[in-house]
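Below: the structure, in C-alpha cells.
What follows is chain A.
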Amino acid sequence: MEEVRFHGRGGQGAVTAANILATAAFKEGKYVQSFPMFGTERRGAPVAAFVRMSDKPIRVRFQVYEPDIVVVLDPGLLEAVDVGAGLRKDGGILINTEESPEEFSFGEVRVATVDATKIALEHGLGSKAAPIVNTAILGAYAKVSEELNIGKVSLASIVEAVREGAPAKKEENVAATKEAYGRVVL
Partner candidate 1 sequence: MKEEKQLLAPGHRMCAGCGVALSARLCLEAAGEKTIVVVPTGCMEVTTSQYPETAWRVPFIHVAFENAAAAASGVDAALKMMGKREGVNIVAMGGDGGTFDIGLQALSGMFERGHRVTYVCNDNEAYMNTGIQRSSATPYAAWTTTSPPGKKSIGEFREKKPIGYIAAAHGIPYVATATIAYFADYQKKVKKALSADGPAFIHVLTPCPVGWRFPPDRTVEVSRLAVQTGVFPLWEVRDGDIENLRITVKPPERKPVEEYLAVQGRFSHLFKPEKQQDVIDRIQKMVDEKCERYGI
Partner candidate 2 sequence: MGAIIDEPGSSVRYKTGSWRVQRPVINSEKCTKCFICAKYCPDGAINPTKDGPVVDYDYCKGCGICANECPMKAIEMVPEVK
Partner candidate 3 sequence: MAKMILEGNQALAVGAKLCRPKVIASYPITPSTHIPEMLSEFVANGELDADFINVESEHSAISACIGAQATGVRTFTATASQGLALMHEILYVASGMRLPIVMGVANRSLSAPINIWCDHSDTMAERDSGWMQFYSENNQEALDLVIQAYRIAEDERVLLPAMVTIDAYTLTHTFEPVDVPSQKEVDEFLPPYKPVYAILDPERPITQGSFGTPEYFMEFKYSQQKAMERAKEVIDEVFREFEEKFGRKYGKIEPYRTEGADVILVTLGSMSGTGKEVVDQLREEGAKVGLIKVTVFRPFPAEELREAVRRAKVVAVIDRDISLGFSGAVFANVSASLINEEKRPLLANFIVGLGGRDVRPEDFREIVDKSFRILEAGRVEKPVEWINVSGEVP
C-alpha cells in the first residue's frame, strides 16, 4: 500500500486533487481510498488530503502518518506547516514553486519542483490571486511517481480522471496536467 499526502489551503482544491488521483489509480485497477484531513478549516487555512492505493482491498481507517509522497500545492505552506512530517526516507516530495529542487532539503527524501502556478495561469485556470493548480500538479505527480517508482499512476489515467473530475474548463485543465508532466524538475 502506498500513501500520498496533499498540502494546500482551503479552497485551492487539495481535496479534489486527492480524489482525482484516487480515481486515476482506481482506473488502473488499484484499490483506493481518499479523504481530507478531518477538520473545520475554512478558505485560506492550511488543509491536507490523503490518498491510499493498493493492490489489495484497503481496510485500514486511520490518518496517514507516514506518506510515501507529499504534494505541496502552495509554497507558502512550507513556512507554516511541517510538510515533511513522517515522510518515508525512500519517498518523495513534490512542491509547486518556481525554484529548483536544490533550494529545499528534506533529508534523504527526493525533492521535485514544478511551477504549477505559472502553468495554471497560462491555461487560464484561476486568477493570479487564486490560481487553480491542482490539475497541473497532478501531471507533475505522474512524472514523479514514475521516476521514483512509488505510488505510480500514469499520465494517461490522470488525464482521464482530470477530464471527468474537473467541474469546468476540462480541456484547459487537461492541457495544464500534460504540460506540468513535462516541466517537473527532479
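Everything that follows uses one rule, which is that contacts are C-beta pairs under 8 Å (C-beta built on N, C-alpha and C of every residue); 3 or more make two chains touch, one makes a residue touch a chain; residues count from 1.
Picked so that all candidates are chains of the complex that A comes from, given by their letters.
Note that this is a predicted model, so its numbers are computed, not measured.
Asks: Touching chain A in this complex is which of 1, 2 or 3?
Replies: 3
Asks: Under the touch definition given earlier, write down the residues of chain A that touch candidate 3 in their complex.
Replies: Contacts found on chain A: 19, 22-23, 26, 31-36, 38, 40, 58-63, 65.
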